[in-house]
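Complex shown without one protein chain; remaining protein chains in place.
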Amino acid sequence: MNSAALIIAEVVPLVTPETTFDVPANVVFAVQAVVMIFAAIRVVTTKNIVHAALWLVVVLGGVGLNYILLQAEFVAVTQFLVYLGAVIVLFLFGVMLTRAPLGVSDDLDNNQKKIGIGVGVALLAVLSYALIESFGRSELTFAAYEGVAGPNTNGRTQAVSDAIFGQYLIPFEMLSLLLLAALIGAIVLARRD
Amino acid sequence: MLLNQFLLLSAILFTIGVYGVIVRKNGVLVLMSIELVLNAVNINLIVFSTYWGIAGQVFALFTIAIAAAEVGVGLAIVLLIYRNQRSVDIDELDEMKG
Amino acid sequence: MTQAVLHPILGLELAYWQETTIRVLLGLVALLLLTGGAVYLYLFKFVSFMQSRLGPMEAGPYGSMQLLAEVGKWLQKEDIFTEDSDKFIFGIAPAVVLASTFLMFVVIPAGPNAVVADLGTGIYFVLAMSSLSVIGILMAGWASANKYALMGALRAGGQLIAYELPLILAVVGVVISAGSLNLQDIVAAQSDGAIFGWTGIGNPYILTQIVGFTIFLIAVQAELTQTPFDMPIAESELVAGYQVEYTGIRFLVYFIAEFATAVAFAAVASTLFLGGWQLPGAWGISDGAMNAIGPIMISTKAVLLVGVVFWVRFSLPRFREDQLQKLAWKVLIPLALANIVVTGVMKVVF
Partner (left out) sequence: MWFFTHVWIIPALMALSFLLILFFGKKMPKKGAEIGIVFVGAAFVLALLTGGNWIAWSNDNPEGHGPAAEGAALANVDPSCSSVAAEAAAVGEGVEHVEGKTAASEPAAEEKGGHEEVATRPVVSCVNWFENGDQTISIGTLVDGQSVLLLIVVTLISLLVHVFSTDYVHGDRRYTHYFAFLSLFTASMLFFVLSENTLQMIVGWELVGVCSFALIGHWWEEKPNSDAALKAFLTNRVGDIGLLVGVIVLYFAAGKSFSILDLNILANEGGISHNLLLIGSLCLITAVMSKSGQFILHTWLPDAMAGPTPVSALIHAATMVVAGVYMVARLYPVFFEGLSISGSSVNALSMIGAITALFGAMLAFVQKDIKKVLAYSTVSQLGFMVTALGVGAWTAALFHLFTHAFFKACLFLGAGSLSHACHHSFNMVDDMGGLRKIMPKTFWTYLVATAALAGVFPLSGFWSKDEILAGTGSFPGTEGANGEYHVMLIMLLLAAFCTAAYMTRTIWYAFYGEYRGHGTPHESGPRITTPLIILASLGAIAGIVNLPAAFDFLPEGTQTRFEHYVEPVGLYFPAITHAGFNPVLALVSVAVGLAGIGLAYLYFFKNAFAGLHGLAERNKVAAFFKNILVNKYYFDWLYTTVIVGFVKGPLARAANWFSANVIDGLVNLVGKTAVGSGNWVYKNVDQKVVDGAVNGAGSSASGVGAMLRLTQTGRIQQYAALFFAAVAILAGVFVVVIG
């Protein structure tokens, strides 16, 4: 009970800070956060597999919105392109190719619900405790972006590309190798012969 | 905006994803839950990139690419399981049982 | 657009949200108007002449009101849900497709200020948004509880994903040339360019990126699931594919989405390859005036390109499914990659 009280004591002022308050951004955040959490819960609880994939669309779209709020437009658009445009489609393909029934399936969960909830709550407790303990009410400053954002937000995109093709060129090349390996692996696994 | 509002959101998503990984029987659903976890991590990367520099965004991009590869291979595996077992319940994959 | 145009004309001082709302509404109206115009011009008239027959002539002078009559007809029809369908998803699927189209249109500039949102990631954003429509199609196919619909949706998914690659890769050449993802920058790069020192019409990328342009148009044709790439809705094989169970207003939404997407892609193509809202040679015109001329310019270019798309649509027979995939993976993608390499080398050399 102590820790719960502690968390509440820490969280409540979070919601009502007395510092400057960027109203539109916070409203957007609040709305999409609530929607995202609801959708995420639906992803792991719904009894309809296709619905789960579609709820996942909502979550991933919300994550993209988060990126926009955090001024990471390029990552946000990548999120839309890769996750919504490709990964979700892959999921839907996977669902449809494995003959997901139209409508509700009853046995989508195993018998570990209680363990799952327990573990989840424990993890969340630890995580939030650690986060609140370390960051408390630190404001987002965007310190790292100051000076790189030009008109039309071109600057940040350019900064990202400079970082990828300069500092992180080798990881990038490794990544392309990984994608190639994944491509071959997926074909080998899925082909019928 | 506060740092923590994003971080806590990410923590919640992470937890929900973990719950899904533990509880869901259907292979595709487990993969979806893993996506939740990965996205939660990505939010963290982006949040901290506002503090520490553009590297966070770069790594978020890398994570997205790797996640796409992971889904591709993961779904291939699920399809293979489906073909061999006529079902994608990973509960039934207990040949490793002691 | 709004501040620059409305302020001098109407003397209005607008708040940010008011301006944004007006921009969004104007964007919507512009897209719908263009779509309607394109449908009338090409679907009703152009094709009729290609096929040696008269188009609709009854409603209004030369059948000009036919479009409204059609809309009215569709609106009257009963909105049917099949018994087993997943009602909610079945219902919102057309909206997802249409939303994807509208979101594409958001960043296309029609003048120095006449743009709904001027994003640094411009063209990337357009491509990302265009890829969202697949979700809507898969939703529709699955929720219809109809085998034809599901097969059509799966075909559409495979096709759209396959052709998204050449689409993106074709654009990369332009992005390399212009050195920016921002569409305004790309327009500026074209109007500031020169052909061997001659600045008369700038340097529209259709000249240097003709390969990219061709690939882009072919890929657009496939993205629109139009003949010769219309396997997902091939009426002789799959009845009408993922649209088979749709009637009334929902079918109308698909119809609008299809043609609006054509217009949107055409607008993107004219921005990328034809110089966008710039009037060739009119470099001295002030921004304010350009905000008025620009929309006309880009509309003209876009409608012309839509004409090309429709021309192809009504001229060629349908491919086979495997030919379609072969074309994408074995021809267009390697060609687009080669184009990128050549463009990159040229960019470094010159």
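Labels A, B and C are assigned to the chains in the order they are written; within every chain, residues are numbered from 1.
One rule holds for everything that comes next: a contact is a pair of C-beta atoms (placed from the backbone, for glycine too) under 8 Å apart; a residue touches a chain by one contact, two chains touch by 3 or more.
Just so we're clear, the structure is a prediction, and the values are computed from it rather than from any experiment.
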{"item": "Touching partners, among the displayed chains, of the absent chain", "value": "A, B"}
{"item": "Contact residue for the chain not shown (choose from A:A30, A:V104 or A:L169)", "value": "A:L169"}
{"item": "Footprint left on subunit B by the chain that the document does not show", "value": "18, 21-24, 30, 90-91, 93-98"}
{"item": "Interface residues of subunit A (partner: the chain not displayed)", "value": "3, 110, 112, 115-116, 118-119, 122-123, 125-127, 129-130, 133, 166-170"}
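One rule holds for everything that comes next: only the chains that are shown with their structure count from here on.
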{"item": "Mean-CA-position distance for subunit B and subunit A (Å)", "value": "9"}
{"item": "Subunit B and subunit C, separation of their C-alpha mean positions in angstrom", "value": "33"}
{"item": "Multi-partner residues of subunit A (each touching 2 or more other chains)", "value": "74, 78, 86, 93, 156"}
{"item": "Touching residues (chain side subunit A, partner subunit B) in the complex", "value": "14, 17, 22, 25-26, 29, 33, 36-37, 40-41, 43-44, 49, 52-53, 56, 59-60, 63, 66-67, 69-72, 74-75, 78-79, 82-83, 86-87, 90-91, 93-95, 97-100, 105, 107-110, 112-113, 115-117, 119-121, 123-124, 127-128, 131-132, 135-145, 148, 156, 159-160, 163-164, 167-168, 171-172, 175, 178-179, 181-183, 185-187, 189-190, 192"}
{"item": "Residue ranges of subunit C in contact with subunit A within the complex", "value": "84, 86, 89, 118-121, 124-125, 127-129, 131-132, 134-135, 138-139, 142-143, 145, 150, 153-154, 157, 161, 164, 180-182, 184-185"}
{"item": "Subunit C contact footprint on subunit A (complex, rising order)", "value": "48, 50-51, 54, 57, 73-74, 77-78, 80-81, 84-86, 88-89, 92-93, 96, 102-103, 152-157"}
